[in-house]
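The complex appears here minus one protein chain, its other protein chains still in place.
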């Protein structure tokens, strides 16, 4: 496990993330233009989706994929309830902000997933190529659960689920990009990959490296801009990923999933959304405080997962799989 | 021909275009930042121009190139007259909007050309490497013809051709980028290509794929934003490319051009500008309705050429070349 | 030497720079979106820093590196004094604008450095892989010297060095990016490079080529937008690089540095900052005229170095090393 | 040259709700609007700056020129949204060329 | 602290004609101007939003602060272009620090 942690910490990706964190905390004026960062994010979704689709075309849907999807979606529905209990009970957050925050922890961060994917490849642990589809399917159920927690049944009658929200949720850009690229990779298969691999595959780790630099900068800036987070909330931002990962690993072990699949499932469970869910929550729950939920997911849980979480989840998964 | 159509439809490029169209029509919030899309477009012009120049340095100007240029420029001058007749006669468009729209159809779309180029390579049909110079030379003559159609002789006396318009037309960014990259490729030859191939050549198809995703999104958004196009105009957007391609193929056959050259010439004739010409028309013919000409060229004719036109023109060219 | 000059002039990089200059002077509307250009600049810093760090990890710190750093930093401190004397004495510039301009010439242009690096590789001249660290260390000392020249001792007491300026200077984005990437390259070594070479190494020359196109456009636009520069100032923009390079080459020869190292040191001495220093000067010396110092460094000295300076400095370095 | 008295309405709101506001503008009868980007800002909820990570606090500005009567109607129609989403709506006097262009 | 009464001129026009308008501003004697980007909008000709495909409907905003007299001159000088290209020009009252900076 120490080897894995070192391999992670000494990879250029994680080091650039740390560089971004440090530069941001030291108030360096280093910034990556917003358009570039958005472009890199779109690229990563395209690349990871496409790669997954091509892998499925090559090696078929692994037998476990249905099971992985069921467990993943169940986690996306159940984890928000747990997070909500913790946030209202232990952190004494107001009901609506707690529900909005809970939704973030049920959903996933695709960049965390991409980092885990490249980490697993680096240490040579194999996993189901369809895993990226699990990631896509876990993005949105938590949003509905969050709204139910905030509004109860009124979520369906009243305004919360009206208007652009369904579209925002089901057709949000990252889901479309991931699912679309996965489908196209599946359709075109290795021949398609051959045509575009110099763009869609080879530079992926390097792009991730530059993107993580920006994530570090943004996370540090968010920490500085945020009205101070109280200690219990900060603690939640570290504890919740650990709890989510533990639950995911338990379910994975009970289901007999392979270590690589279990580690990725734990990573997805532990990761929190900072793109799709905040946008939905601003629309549906405008009285929830974005300063809380964005800061927690982006500036606390994301760095924790990238730097320490991923190798930890893999080590635990391998231990449980023995 | 069915094979060619399938090869086209199942290429990742066309599938991403379709993904963009579907996402846009379904009002997904997936968008590619404007700066990124502009950067991708510049990259494609650089790459296709440079590649063409290097190819000419390697294999010399094919004997047919002068003929291809003459026919191409003639098409760029004559097709607007035809389009103008159709738009005023059959579609009952006002004179000025019809003239502005006609200019678009005489000019060309470089992304359509790049897509055709990569399609021909994929199916193994060779063509004259100088073809990209033909594309560059067909960009602008149609603008002058369009102005003449709108204003008659007054175009030269009055305001239309004054001011920044000549510069806008002759030095517009895409022409400079194409011609400049072509010249630099020609000067530096294979040695230059070796130095920059990992940037300028290898990722090109992948970049095209991402760019076509954006084109699909933009075309769909344009369709939704446009005040409704009447049926005759929609029909024009499909019929005009077919007519233009048929004329180009006839001239190519009479001139004895090879099938690959004929197919590319037909593609250029069939494609309509949506960058250089709209900008010129807004300046020179402000009373023409941009909602008509941008929507027609970008949201009707462009998708038609990408999805169905290119393999069709190649099939016809090969049939005629037998 | 003529061979070297020709090799430089006929490289795609320099030709794209010339294309940009010509297009800009001809008032073409070709532009590269600001965000893309900023992204390319960040990429170049990341790539050159990372490459340098990996090279140091592979071949160790050359014995000369300490000497190179000492000489480089000394040049960064001394050249501004010389430039200041020339600007006030010969060009009759006011004290504050002269001091601000002088600071630019003590600092360096990283793109000029990257161009020289790729030129040396092309002609097969080796150099110390830690040279990029010398570049990073030469970025900022000149700023302090410039402030001293403008304000005398008051620079430390009064406002000039207050506030954000120290941070602006020491933690400015380009320094952080260069030094950070260098350190990460050093830590991760060849294994890190292997993971990201398709992004961080292979496309570098091509990216430089596109970036130089933009530099050409910007330099030409700056020349056109500037209130006319008087002849003595224009002359300064060409003479100062030559003088700086001559001094650097002399010191390099006395120190016994290898020809490649001497040529790079001369290039750094001859190059003038147009990113970090202008930003610092606007804050610290608001009464200095940016129209002078940006135009001189960006639109006069930069083109001179790229087109003629770099091969000249190498030729001189090789001559002196014999 | 004749200038016509109109109202200038400026709305600062989160990007996420701008589509809702534009829809409401249409319903209120506005004949046109223009949306401008913002880079960063600060207020009761702390500071924000644009970032690719999340558009959740990204603000935009909507600008509408309208006749005084229509402007009153627009303000009334938008008020609930402005209150619910804590946006800013500010009205001022302007004079325009082409008075007939504005409903 | 003294404030000086000036006029604020705001022009919304297509990017393509902004250079023509700036030229006209110079001719009218404006001592300065600032151009701001726009993201999207809507009007009698339908909606637009910025896209790489075509800047043909892309709008920008030009902002000019000027003395009342100069402002009247600017409006008069720009009127034909405003009418021809269907742009928007709106004038309002402002007070500035540094009155002498503005022609």
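Here the chain labels run A, B, C, D and E in written order, and each chain numbers its own residues starting at 1.
One rule holds in what follows: a residue touches a chain if its C-beta (ideal position, glycine included) is under 8 Å from a C-beta of that chain, and two chains touch if they have at least 3 such contacts.
Quantities reported herein were computed from a predicted structural model and do not represent experimental measurements.
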### Query
Of the residues listed, C:27, C:121 or C:221, which one is in contact with the missing chain?
C:221
#### Entry: Contacts of subunit C with the absent chain, listed as residue ranges
34, 36-38, 40-41, 163-164, 214-215, 218, 221, 225-227, 274-275, 278-279, 281-283, 286, 289-291, 294, 298
### Interface residues of subunit E (partner: the chain not displayed)
1, 3, 6, 8, 22, 31-37, 60, 63, 65, 92-98, 101
## Note on the structure
Contacts from subunit D to the absent chain lie at residues 10, 12, 36-44, 59, 61, 72, 75-76, 78-79, 82-83, 86, 88-93
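By our rule, only the chains that are shown with their structure count from here on.
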### Task
In contact with subunit D and with subunit E at once: which chains are those? Just list them.
none
### Task
Taking CA centroids for every chain, report which one is farthest away from subunit D.
C
### Message
To test your reading of the model: what rotation angle superimposes subunit B on subunit C by C-alpha positions, in degrees to the nearest 5?
### Response
120
### Task
Give the label of the chain whose average Cα location is farthest from that of subunit E.
A
### Task
Could you please state the distance in Å, as a whole number, between where the Cα atoms of subunit B are centred and where those of subunit E are centred?
34
### Message
Between subunit C and subunit D, what distance separates the C-alpha centroids? Give it in angstrom.
### Response
45
#### Entry: Mean-CA-position distance for subunit B and subunit A (Å)
40
### Query
Of all the residues in subunit D, which ones touch at least 2 other chains?
none
### Message
Where in subunit C do residues touch two or more of the other chains?
### Response
33-36, 39, 198, 203
### Query
Which of the chains are touching one another, listed as pairs?
A-B, A-C, A-D, B-C, B-E, D-E
